[in-house]
Every structure is written in C-alpha cells, then in structure tokens.
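Please read through the structure below; I'll follow up with questions.
Incomplete set of chains, arranged as in the complex.
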Amino acid sequence: ETETHALYMKKVDGELQELRQRHASATAKILEHKRKLAEMGHRILRIVVKQECTRKV
Amino acid sequence: WDKLLIGNNQKIIELNDAVQKVKNDQQVLDQELEFIATQHKELEESLAPLEKEFVN
C-alpha cells in the first residue's frame, strides 16, 4: 500500500508540473489579450475623434 | 504505524480530489481564454470597416 502511495504521488507530481505549464501559457495569453484590448480601445478612440470631426464639418 | 498509513490513505484520497478539481478548473479557464480570443476577433472585425471609413 505504501508503495502504491509513493507511485501515486509521483503521478501527482507530474500532473502538477503539467498544470504549472498550462498556467504559464494561460498567463501569457491573458497578457496578450490585455494588450489587444488596450490597442482596440485606442483604435476606437481614434474613430470617435475622427467621426466627431467629420460631423462638425 | 497503522494510524499513519490510514491517515496517508485518507490524505491521498483528498489530494486526488483536489488535483482533479484543479485540473477541471484549468480546463474551464482554457476554454474561457479561447472564447475571449474569438470575441476579440469579432471586435476587431467590426472595427476594420469603421476605421476604413473614418480614419484615413
């Protein structure tokens, strides 16, 4: 039984390793999404400004 | 020793549950990230014609 435990924990170790990798990749994706959102916000702002100008002319 | 062994047994069952839950949560998180990526793409696609029209 004790040996089974040791074996199982080795497996958990591996699973945790994989989870950490997935976490790192998710963190990178989130950063990229945030960057994209900021960029799109900027683009929308530019459209708003241009549209306002057009309207006044 | 028996007590320790039984205790270990119990803790391993708990550990297994916890790991399973964390794995499921990660799965959900990954799916949400994919959903966000799709949403962003849609937003970008609706931005493009507006930019073409107004920002030149």
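Letters A and B name the chains as they come in the text, with residue numbers starting at 1 for each one.
What we mean here is this: a contact is a pair of C-beta atoms (placed from the backbone, for glycine too) under 8 Å apart; a residue touches a chain by one contact, two chains touch by 3 or more.
Note that the structure is predicted; figures quoted are calculated from it, not measured.
Asker: When only one copy of each protein chain is drawn, what copy numbers apply to the whole complex in this file?
Answerer: Taking all copies into account, the full complex has the composition A x1, B x2.
Going forward, only the chains that are shown with their structure count from here on.
Asker: Measuring centre to centre with CA averages, how many angstrom lie between chain A and chain B?
Answerer: So the centroids are 9 Å from each other.
Asker: Over in the complex, which chain B residues touch chain A? Could you list them?
Answerer: 5, 8-9, 12, 15-16, 19, 22-23, 26, 29-30, 33, 36-37, 40, 43-44, 47, 50-51, 54-55
Asker: In the complex formed with chain B, which residues of chain A make contact?
Answerer: 1-2, 5, 8-9, 12, 15-16, 19, 22-23, 26, 29-30, 33, 36-37, 40, 43-44, 46-47, 50-51, 54
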